[in-house]
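Here the complex is missing one protein chain, while the rest keep their positions.
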Amino acid sequence: MATTTDQTAPDSAAPIGRPAGAPDASAGRAAPVSHDISMGVEGEEAHGDVSVDELALSVELSGADGAVATPDVAEYAMWLGDDALILAQQLGWWISRAPELEEDVALGNIGLDVLGHARSFLRYAGTADGRTEDDLAYWRDEPAFRSAWLFEAPNGHFGDTIARQLIASAFQLELYRRLADSSDPALAAIATKSVKEVAYHLDHAAQWMLRLGGGTDESHARIQQSLVDVWPLVDELFRDEPVIDRLEGVAVRPSTLREPVLARIQEILDAAGLETPNVEPSMAGGRRGSHSTRLGYLLAEMQVLARSHPGATW
Amino acid sequence: MATPGELGTEAWPLWEVFVRANRGLSHVHVGSLHAPDATMAIRNARDLYTRRGEGVSIWVMPADGITTSDPDEKGEWFESPAGKNFRHAIYYTKTEGVKHL
Partner (left out) sequence: MTAPLAPASAQGDARATAEQAAIDEAGQARFDALIEADGRIEPRDWMPAAYRKTLVRQISQHAHSEIIGMQPEANWITRAPSLKRKAILMAKVQDEAGHGLYLYSAAQTLGIGREEMTDQLIAGRARYSSIFNYPTPTWADMGAIGWLVDGAAIANQVPLCRASYGPYGRAMVRICKEESFHQRQGFEILLELSQGTEAQHRMAQDAVDRWYWPSLMMFGPPDDESPNSAQSMAWNIKRFSNDELRQRFVGMLVPQAEVLGLTLPDPNLRWNDETRSYDMSDIDWTEFHEVLAGRGPCNAQRLQHRRQAHDDGAWVREAAHAYAAKQAAATTEQVAA
């Protein structure tokens, strides 16, 4: 029997090659180089028969253009943007190191998705005081980052990365689903675009939980340990901070996510024959700028080049 | 005779991937990949063969599950239509110039 995708699912994204919406001028649309450097790819006689397809590019970053975030909204957008940025930074490491080539590509896709979310959130956060996404990513020091510790947890082995991804995606899925109804149109737009992608990430993590949990004795033991290691960082995701009180209807209250997110994770762990760890939560305080020891190294690596050339463009 | 490629010796078998580019079109063979099972195969196919928006629907099929015609019998199988021109509309020349035919 052939396996098929669900054909009843609506085409969520306009396929490339068909006109999409008007391109967003600020979306970093690759400007065509004024001269052809494609070296015979465009059907030079007798040299080959490959042509570069003409296509309309879709919008690269989401979020309402021209909207300016208030300082509180910017702070919240940085929570979500930094979570996604640090996760993307870590997933990027995997490309060329995954257990199989197919998984290099899969982790690359997830990394690119979350990097896109990070850029959208940070771009919006930057509107509050005129900073760009890159100003925020490259020129803030560790205490100014707002990521939760879960996202800073090390890649470790493949099981560690999958355990982190399971929790991250379950959290983001529920969060974005609700944020899509935010009274802030920019946050709602970013969440609406991101929620479908995150649903796929959760499925990817769940599929691997099933296989690692139900595969060999070794894989079962390893993934169970990965869960134990990362579990102390779960609690932080559901902690409310004062800024949330000032964003009623705009932000999603973290404490309200605890029950649905944990229920979803529980369901997957049950199916995979894995136990929910019974460990004490960490006092992690990423939302207040108090970070795990690892973040400094992550940022040092991420920012080193940009900071060696102040004022340069790339 | 199955499609070439599946050796039967690898832990992750070979899968053939078919993608429908747009609604209204057929699924077309685009390539193959390795996956431990069908569930992962179709996800790998999505990640590998539709990352530039190439499709709206995917089929995957274990490579050893596809039966093919035998190329050594190409003559017996595929040469019979030659000469049977009466199956083609252009064979009928006297209708030229007559409308709606």
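Labels A and B are assigned to the chains in the order they are written; within every chain, residues are numbered from 1.
We adopt the following convention: a contact is a pair of C-beta atoms (placed from the backbone, for glycine too) under 8 Å apart; a residue touches a chain by one contact, two chains touch by 3 or more.
Not measured: the values here are computed from a predicted model.
Contact with the chain not shown here comes from a single listed residue; of A:263, A:283 or A:305, that residue is A:305. Within the whole complex, the absent chain has one touching residue among A:82, A:133 or A:152, and that is A:133.
Shown as candidates are A:97, A:253 or A:288; the residue that touches the absent chain is A:97.
Against the chain not displayed here, subunit A makes contact via residues 28, 30, 33, 35, 37-41, 47-50, 52-53, 85, 88-89, 92-93, 95-105, 108-109, 111-112, 115-116, 118-119, 122, 133-134, 137-138, 157-159, 210-212, 214-216, 218-219, 222, 301-302, 304-306, 309, 311-314. Although one chain is not displayed, its contacts with subunit B can still be listed: residues 1, 4-5, 7, 9-12, 14, 30-34, 36-37, 40, 48, 51-52, 68, 70-72.
As a working rule, only the chains that are shown with their structure count from here on.
Between the CA-based centres of subunit A and subunit B the separation comes to 36 Å, rounded to the whole angstrom. Residue ranges of subunit A in contact with subunit B, taken from their complex: 2-5, 7, 11, 13-18, 100-102, 105-106, 109, 203-204, 207, 211. By the touch criterion stated above, subunit B contacts subunit A in their complex at residues 12, 18, 21-23, 33-36, 38-44, 46-48, 51-61, 65.
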